[in-house]
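To keep things clear, I will list the structure first and then write my remarks on it.
Removed from the display is one protein chain of the complex; every other protein chain stays in position.
By written order: A, B and C. Residues from 1 in each chain.
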Amino acid sequence: MKFELSEDQALLRNSTRDFLASEWPIEQARKVMEHDPRGYDLSAWKRLADMGYIGLLLPPNVGGQGLGAIELAIVLEEVGRAAMPGPFLDAVLAAALLAAAGRQDALVNDIAAGKTLVTIARDDAPFCGGNATPTRFTGNRVGGTKYFVPFAAAADALLVTTPDALCLVQKPFEVIALTTFDLAQRFGEVKLDHAATAIGSPSLLDRVDQLAAVGASATLLGLMSRALEITLEYVQTRTAFKRPIGSFQALQHRLADMLLKTESTRSAVYRAAWCVDTDAPDTAIACAAAKAYAGDASRLVCGEAIQMHGGIGFTWELDLHVYFKRAKTLEQHYGSTEAQIEHTLAAAGF
Amino acid sequence: MKFELSEDQALLRNSTRDFLASEWPIEQARKVMEHDPRGYDLSAWKRLADMGYIGLLLPPNVGGQGLGAIELAIVLEEVGRAAMPGPFLDAVLAAALLAAAGRQDALVNDIAAGKTLVTIARDDAPFCGGNATPTRFTGNRVGGTKYFVPFAAAADALLVTTPDALCLVQKPFEVIALTTFDLAQRFGEVKLDHAATAIGSPSLLDRVDQLAAVGASATLLGLMSRALEITLEYVQTRTAFKRPIGSFQALQHRLADMLLKTESTRSAVYRAAWCVDTDAPDTAIACAAAKAYAGDASRLVCGEAIQMHGGIGFTWELDLHVYFKRAKTLEQHYGSTEAQIEHTLAAAGF
Amino acid sequence: MDLRLTEQHLKFRDELRAWLQANLARPWREELRDPKHTEDSLIQLRRDWQRKLYTAGYLGMDWPQEWGGRGATEVEKSIFEEESALADAPLIPNFLGIGLLGPALIHHGSEAQRRRFIPPMLAADEIWCQGFSEPGAGSDLAALRTSAKLDGDHFVINGQKIWTTLGPWADWIFVLARTDSGDRYGGISFILCKLDTPGITVRRLRQITGESEFGEVFFEDARVPRENLVGQIGEGWRIAMTVLAYERGAMSLAYAARYERDIRQLAIACREHGRGGTAVREKLGRLFVENEVMRANGLRNLANFADGNKPGPESSFEKIFWSEFDKRFRDVALDLLGPGGLLERSSAEARADVDWAREFLWARAGTIYSGSSEIQRNIISKRVLNLPQV
Partner (left out) sequence: MDLRLTEQHLKFRDELRAWLQANLARPWREELRDPKHTEDSLIQLRRDWQRKLYTAGYLGMDWPQEWGGRGATEVEKSIFEEESALADAPLIPNFLGIGLLGPALIHHGSEAQRRRFIPPMLAADEIWCQGFSEPGAGSDLAALRTSAKLDGDHFVINGQKIWTTLGPWADWIFVLARTDSGDRYGGISFILCKLDTPGITVRRLRQITGESEFGEVFFEDARVPRENLVGQIGEGWRIAMTVLAYERGAMSLAYAARYERDIRQLAIACREHGRGGTAVREKLGRLFVENEVMRANGLRNLANFADGNKPGPESSFEKIFWSEFDKRFRDVALDLLGPGGLLERSSAEARADVDWAREFLWARAGTIYSGSSEIQRNIISKRVLNLPQV
C-alpha cells in the first residue's frame, strides 16, 4: 500500500512539469488566452501530441500510451498549475469515448497525433434548468442545438450526445461563440442538422464521465495548489504594520484551512483515479465526490488567494484571476457540483 | 426617525432587566430547569403576571397593558438574556390569539392574571416531513394528536389548530412528555378526542405568527447577546501563552463577526416589531426574515461562545450550554428557519 | 423607536423620485449593455448625469449653503442613494471628490481653495481622483512613502499612487504625501495636484473584470504650488481619517434595493429556464432573508443619523455585511444559472437582465477596497469590542 506516486508516475509528473514550464510559462499561456482567437496554439498542440499526451489513455495500437486515470490526474494537475489553455482534456475524453466505442481507426490515431480535433457536444441548453430540448438522432441525421461545446470553432468533428445514440458529426458547423470570462477554454453554440454516424449507446459515457470527473478535479487541484503557492510566497514578503502579513494569525488560520482543502482534494482526486484504474466497486462514488468537492474547494482557495493579495489581487496583471476564473468555470462543467452530488447519492443507493 | 427606544420603552427594558435579575438570576433559572418537573415556578409566574408581563399585549379591559410588538421584543430580549424558563411567550401568544378572536372574557383575564395557563397546540407530527395527519374539528369535537405542545402538562386549556377552525379545549389531557435537551421549555404530546369550542378561523393565526416570530427572534437576540457578553469577559481574563486569549487575532476576527451577527439580528428584530406595530406593508417579510436570520445567527454565536471557552465551555456547570440549547430549540419552533424562509419568499411574491 | 420618514423627508423622497423619473433617460444597466458605448462614452454619460444632479440641487446637499447646501443631513443623502439605486441611475464620476475632498476642503481648506475647487467639482467640470493607497501601503495606509519636499513655494513630489479610481479620466488628484519621513502619522500632508503637471503620469490599471476604471499615478519631481496644501503641513493624516468616515454613509438601504432587484431577476431567470425545486427556492430565500437584514441595518443607521448620531466605527458592520453578502450572492447566482451565467455581457446567449459574470468578478473587489474585511474586523475588535491589542 502506498499513496506516493510510483517511480514511473513521479517521472511523468516531473517531465510534464518541465515540459509545461518550457512550453507554457504563464506569460505564454496568458498571451495565447488573450490574443489567440482559437484559444490555443497549433504548434504547441502538435508538440503536446508528439510527447504522447493526447494519446495518454489510448492503447498503443492507435498511437496511445496505454496509461490510466492516475496518469491522467498527474498530467492534468500540472495543466491546472500551468493554467494551460486549450482543448487538452476535451480531446483526451473524445479519444477515450471513441476507443470505448471500439474505434481503432485513423480518426483516433489522428486525434492522438494532434492532427484532428474532436470534442464532445453535450449541453442541450445554455443555462441550468428543465427547459432543455434534447438533440435527436434519427435516420442517420442529428438535429438540434448544442451549447458550450468545447472549442467548437476549432473542432474537425464532434461527438454529439443524444438520448438515441452517441454520434459523430463532421465539420463544417455553424458555430456561434459563447464567450465566458475563462479565457483558457473556448465554447461554441452549434446548430446541428447534419449527417451523422452512430458510434454507440449513450451508456458508453459512464466511464468517460468518470475520467472527466478525475481530469477536471485534477485540474482544479492544480489550480488551487498553484494559487496557494503564489499566496504563501506573497504573505511571506508583503509587509503591513511592519510585519510580513503571513505573521497575522487571522490569515494563518485561513491559510491552514486552504492547505487542508487542497490536500483533501488531492486525497480525493487520486483515490478516484486509483478506483477507476482498478475498477473498484466505489469508483462512481469516488469520482463524483472528488469533482463535487474539488469544485467548491478550488473556488474557495483561489478566491481567498485574491483576497489575501488585496488590491493587487484584483488586477488583470496578476495571474491569480486566471486561476480563479478557471476554477469557477470548471465547477460548472464536466458534471457541475450539483450534478456530481446527485451522482454520488445515486451511486450510493440514496 | 429614531432607532433608539423611547423613554417608556427604555424604562420597560430597565425595569424588566432589574425584575429578572432579582427574580431569575441564572442560578435560579437553572435550578428550576433542572429540578422543577413543571419547568417553571408557580409563585414566580404569579409575580410575572402581577407585573403585567403576561397581559403585555392585551387591551386594558381584560387586564392587559395594551402594549405592542416593540415592547414584546424588549421583554423577550431580556427573557432570553436571563434564560428564564417557562411558558411566557406561549401564554402571551395564546392570549393574543384569544383577543384576536374577540374573546374578552374571564379566560383572557385569568391568563393575564397568571391564574390559567393556555398554550397553542400546533404540530401535527413530531418530525418534519409530509407524514403529518392533521387534527380535525367536527361536530364540536376535536380529534387527533398534537406534538410539541408547549407546557402541555401544566396547561389548563389548549388552543388547538385544525384546518377547520381554531378551537379551545379544556383539560384534562392525556400528556406524554417530550423531553428535549432544552430545559427551559417543556413539551408534551397530547392525544385529543375532546369536546371543543371553535373560536375562529385559522387565518387568525397570521398575526399571532408574526408576534411569535418577533418574540422568538427577540429571545434569540437576548440569548446571543448574553453569550457574546460572557465570552467577551472570558477572553479578556483567560490567558494562554502568557497573553489574554482575546488578544489573538484569529479570535478577534471571529468575535467581530459574532458582534456583527448580533447587531444585525437586533436591527432585524426591532424593525420587524416596528412593522407589526405600524401595520407596515412589509410586516410579513420583516417578521419572517428576522426569525430566519436570528435562528442561524444565535446558534452560530452561542456555538462560537462554547468553542472560545474551550473545555470549560463543554461543562454542565458553565451556563453557556443553556444558551446554546435554547438557541437551537428556538430555531425549530415558532416557525422553523426553513418555514420562515418560505414565508419570506411567499410574502415577497416569489 | 420610529422608523418612519418624517413628512419633510417623505416630501424630499417623493420629489426626488419624480425628478429621477423625469430626468433619467434609461437605467444604467441598459446603457451598459448598449453596444454603442465605449468606456469613454460611459464616463461622459456619468459626467452629464452629475451635471444634471448638480443643477437640480442634489449634490453637496449637506454642505454650507454657499456650496450648494440645502440644510440636508445624512438622511437625505441616504434617501438619495436608495432612490438612485431603485432608479438604477449612474454613479456620478466625482463621487470621491464630493465624498472625501469636499468635506476636507470645507472643514480644513482655505477660503480660496473652496472657491477655486468646489464649483467645478460639483459641476463635473473637473474630475477628481484619490491618491491615498500605494503599492506598499494599502491596508497599512500610514506606511505610504510618496514624498513631498518643500522647495521655495512648491512641493516636489516623488512616488507612486495606485487604485486611483477614474484616474485615467481625472483632471486632479488629492494626495497624501510624506513631508516628514521620521513621523509616521504627523509627517503626512494633504496636497492637491493637477494631473497634467510635468512629472505626473497616469497609467491605466486593468481589473480582473477587463475594465480599467482604476489607474496608477506616478510622480517624478512633480512641482506643485504650495498653495495646494490643504490644512497645515503634517495635518494630512488627521484630515484623511476625518473625511474617510464620511465615505461610509448609510449605504445599506441603497445596496439592499439593488440586491433585491437582482435577486428578483435571478428568480425570474430560474423560472424562465425551468429551474425549480426546493433547493433552488431555499437558496433564493436565504439570499432574500439576508438582504432584508441588510435593509434592517440600513433603516437603523438611517434612523440613527436622523436622530443626530454621527457615523462611528459601526460603519464597519455595514461594509463587511454588504461586501461579504455580495460575494456569496453572486456565487450562488452563477450556480443557479449554470454555464450561461459565466458569459461575457457581449456574448451570444448572455442574459440581458444583469451582467452576472461581471458582478461575480466585481464582488471580489468589495471585500478589498475602502478598508478590507480584515481591516474592518480589526477596527471592530479594537474600537467597538475593546479587545486587548498586543
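The rule is simple: a contact is a pair of C-beta atoms (placed from the backbone, for glycine too) under 8 Å apart; a residue touches a chain by one contact, two chains touch by 3 or more.
Everything quoted here is computed from the prediction, not taken from an experiment.
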Next on the checklist: Can you say which of C:S41, C:T55 or C:T278 touches the chain missing from this structure?
Outcome noted: C:T278
Checklist entry - Hey, which of B:S43, B:N131 or B:S203 is the one touching the hidden chain? => result B:N131
Item to check | Omitted-chain contact residue, chosen from B:K146, B:H194, B:K261 or B:H333 | outcome: B:H333
Checklist entry - In the complete complex, which positions of subunit C touch the hidden chain? => result 277-282
Checklist outcome for this item: subunit A positions in touch with the non-displayed chain are 1-6, 9, 70, 232, 235-236, 243-244, 246-247, 249, 252-253, 255-257, 259-260, 263-268, 270-274, 278, 285-286, 288-290, 292-293, 338, 340-342, 344-345, 348, 350
Checklist entry - When the complex is taken as a whole, what residues of subunit B touch the one chain not shown? => result 123, 125-131, 147-148, 176-182, 187, 189, 239-242, 248, 250-251, 299, 303, 306-307, 310-317, 321, 324-325, 328-329, 331-333, 336-338
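Keep this in mind: only the chains that are shown with their structure count from here on.
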Checklist outcome for this item: So, in whole Å, the Cα centroid of subunit A is separated from that of subunit B by 51
Checklist outcome for this item: subunit A to subunit C, mean C-alpha position gap in Å, rounds to 38
Item to check | Multi-chain contact residues (two or more partners), subunit A | outcome: 248, 250
Next on the checklist: Among all residues of subunit C, which ones touch two or more of the remaining chains?
Outcome noted: 374, 377
